[in-house]
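Only a single protein chain was left out; the remaining protein chains are all shown in position.
For reference, chains read A and B in written order, and residue numbers begin at 1 within each chain.
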Amino acid sequence: MSPSPQFRALVFSLLLAMNPSVQADYIFNMTPGVTEISRGIHNLHMVIFWICVAIGLVVFSVMFYAIIWHRKSRGAKAANFHENTLVEIIWTLIPFSILTMMAIPAAQLLIKMHDTKTDSDLSIKIVGHQWYWEYEYLGEGVRVISRLSTPQEQIQNRDIKNPHYLREVDNHLVVPQKKKIRFLTTANDVIHSWWVPALGVKKDAIPGFINEAWAKIEEPGIYRGQCAELCGVLHGFMPIVIEVKTEAEYQTWLLEKKALMNNHPTIGHTP
Amino acid sequence: MSTIPIEVQDHNPHHSAPPGIKRWLLTTNHKDIGTLYLWFSLLMFLLGGSMAMGIRAELFKPGLQFFEPHFFNQLTTMHGLIMIFGAVMPAFVGLANWMLPIMIGAPDMALPRMNNWSFWILPFAFTLLISTLFMKGGAPDFGWTAYAPLSTTYGPKSTDFFIFSIHLMGISSIMGAINIIATILNLRAPSMTLMKMPIFVWTWLITAFLLIAVMPILAGAVTMMLMDRNFGTSFFNAAGGGDPVMYQHIFWFFGHPEVYIMILPSFGIMSEIIPTFSRKRLFGYPSMVYATCSIAFLSFLVWAHHMFTTGMPVIGEIYFMLATMLIAVPTGVKIFNWVATMFRGSLSFETPMLFAVAFLIMFTMGGFSGLMLAIVPADFQYHDTYFVVAHFHYVLVPGAIFGIMAAVYYWLPKWTGHYYSEHLSKVHFWLSAISINVLFFPMHFLGLAGMPRRIPDYALEFADFNRIASIGGFVFGASQLIFLYIIIKTIRGGEKAPALVWEGANGLEWTLSSPPPYHSFSTPPLVP
Partner (left out) sequence: MIKPHKPLLIRLCVITVVMFGFTFALIPLYSVFCQVTGLNGKLDLTSPDTFTRYKNQDSTLPKRTIVVEFDTNRNQKLLCEFSPQHTALQVTPGELTHTSYHVKNMTPKKMVIQAIASISPGNAAKYLKKLECFCFTQQTLQPGEAMDLPLRFWLEPEIPEDIYRLTLSYTLFDVTAHVKENGT
């Protein structure tokens, strides 16, 4: 009656998770993302994961050794030891030192994430609303309202779902590539949380308060995220789509947007 | 020593239980109250579990199938509240009521009448809480954490009922905890020194202190919420100079010790069961006690690791990361001690031991994901995703709940005088242990892939693992009906259990007949 088959299945699924060839259908792991920070996070995640696997293997092997060989049904007689100060000190100190070693790279990355030494190239204010996001390009007078664009028919199962079901919006947040972007988050009503995994950014948007995070995105492309703090009824229906363009394309987009806002000053205003 | 006379204040030791419903309404007997607590908790477990089935059914495939998002949020909120305050905590208090007096050689709990009261508050508290589901505007829909301002300015009308029911649960828990501390400190058999107490008693003593320290804080937090909602104060309202993040600080100052309240008694149960079925003394008794104490102490210093994304100074984040990682050390010591207890023992795998081994493996896995969550930069990616859901369900279901189930199988023959069906219980165990991994393991992947928690509908890339998790969930849910059947069957009859139910067991409870007399240890026993 040993639970080992079940344990093996778990280990197997863990190993499977690390094998990139099966990721076509199932996403098993955290995205490495497209910024230096998000890659740093991914590396930390993998290091701590393998440390856990290693500790787990040692502890569980000892345990399963006992489960298999020290059974009463095999005629095992119980030994009489019940303490050993040296062993106990050692197994207190070893985890302690592993953890200390783990904390150093984590703290370094954290300090990097909080870096304000290098000035940012642009600031974008993100306002969480029930239940959509509003982006304001500070100093540019450009404002983008970004709402879920998945039709109700698809949500109510009356229509075939889009490939980006629930992760598509009417207006993308457009940003330039290779620029340090400062994201300022706040909210209009309740607490929301702005999260784009590929950027390694998750920051709470709190009404009355302002928070900041930054990202320097290397690859142009479209990255998707979602609100990560329960914010009421439609919490699951306020996705984030960020479109990263080259600097030149971004400038063109910005000019067009500005022209549009000058001609129709009501566009983009909070309804 | 064993003949020191003892005064029993409330009742004559030869007096037996009054018949009918009055026995249960008016009882001051620790065994009866323990039974009440356990049944209540089982009922709540099934109720909270059926809500979980609803949640998993909705999440079986993308799109909205059964519930509107608003009702889905009510379900997740009620599921959390019922499981934490209705299932896990009362189950532990029930086990404490049943077992503490007979483990320390006391005639009853120290304050029997208060004991009755602390149980009977609970049905009222939960009737109130559950009634909110039928109110206009619906039940609380802001998650069990009830973050302001979603729960204050934006909360439904029923929030005030939620607050009042939290107050009642708090009063019940505090009274239960005071009773337990008084029993342990004042009513031990004369020769039972603190360091001779069974570990289960130790872990409950520490848990009880945690309870009286943090339940008032939860009460304070919801009181402020009540005042903000109804009396024009601005504790959590930025407009009046308050701060919604302060609610989170106060809540988690309660909330983190609370998670240890839900696991320490399970640690105690493991420390009883593993030595019994290893036929070997618990390895490192003193270090177990010290480890429990340090876990309890550290639990007050790590609350903000639940809120790294709210924006904290970097030095604060580093501190909370280090403090959180530090908890892994005493927790690790406990795991190592249990493994060392099994090592070179003479092991047999009756159902309680199976649950204990499953606990060891899966709780450790939950601990690992907890360690990963402590790494602040990585937490920015894990926070509020299904990775967190997987983590806390791994520590709470195979942790707390398997601990409780192990305890029930371990002591059920003592309580009822009958052995349970070993065959059926093994079916229950294997179905539960396998389905729970099918249920919760894929949630790690969902979280890493980017699925936030508390959403009723999700993107297509999350569909496969959600389907797997739901199937696991349905099997796990259905398996618990076997558990219910086993318990009822064992109460009704079965192979007669002797006083020493398990051959390797040690402790005073095994010196009493099975079932024990209605009043036991009226004269304190001699502790070897």
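Definition applied: contacts are C-beta pairs under 8 Å (C-beta built on N, C-alpha and C of every residue); 3 or more make two chains touch, one makes a residue touch a chain.
This structure is a prediction, so every number in the text was calculated from the model and none was measured.
Visitor: Looking at the full complex, which residue from B:Met83, B:Ala221 or B:Val302 touches the chain that isn't shown here?
Guide: Considering all chains, including the one not shown, the answer is B:Ala221.
Visitor: Thinking of the whole complex, not just what is shown, which of B:Met44, B:Met83 or B:Ile174 touches the missing chain?
Guide: B:Ile174
Visitor: Where does subunit B touch the missing chain, residue by residue?
Guide: 4, 6-7, 110-111, 174, 178, 181-182, 185-187, 190, 212-217, 219-221, 223-224, 232, 234-235, 238-241, 243, 245-246, 249-250, 253, 310-313, 315-316
Visitor: Going by the touch rule given at the top, which residues of subunit A touch the chain that is not shown?
Guide: 114-117, 119-120, 123, 125, 127, 138-139, 182, 184, 186, 188-189, 206-212, 270
By our rule, only the chains that are shown with their structure count from here on.
Visitor: So in the complex, which bits of subunit B are touching subunit A?
Guide: Within the complex, subunit B touches subunit A at residues 62-65, 69-70, 73, 141-143, 147, 149-150, 153-154, 238-239, 243-245, 278-287, 309-311, 314, 317-318, 321-322, 325-326, 328-329, 332-333, 335-337, 339-349, 354, 357-358, 360-361, 364-365, 368-369, 371-372, 375-378, 380-381, 383-385, 426, 433-434, 437, 441, 445, 448-450, 452-461, 464-465.
Visitor: Which residues of subunit A touch subunit B in their complex?
Guide: Going through subunit A, the ones touching subunit B are 1-3, 6-7, 9-10, 13, 17, 25-31, 37-38, 40-41, 44-45, 48-49, 52, 55-56, 59-60, 62-63, 65-67, 70-73, 76-84, 87-88, 91-92, 95-96, 99, 102-103, 106-107, 109-111, 113-114, 154-157, 161, 163-167, 189-191, 193, 195, 197, 200-204, 206-209, 211-212, 224-237.
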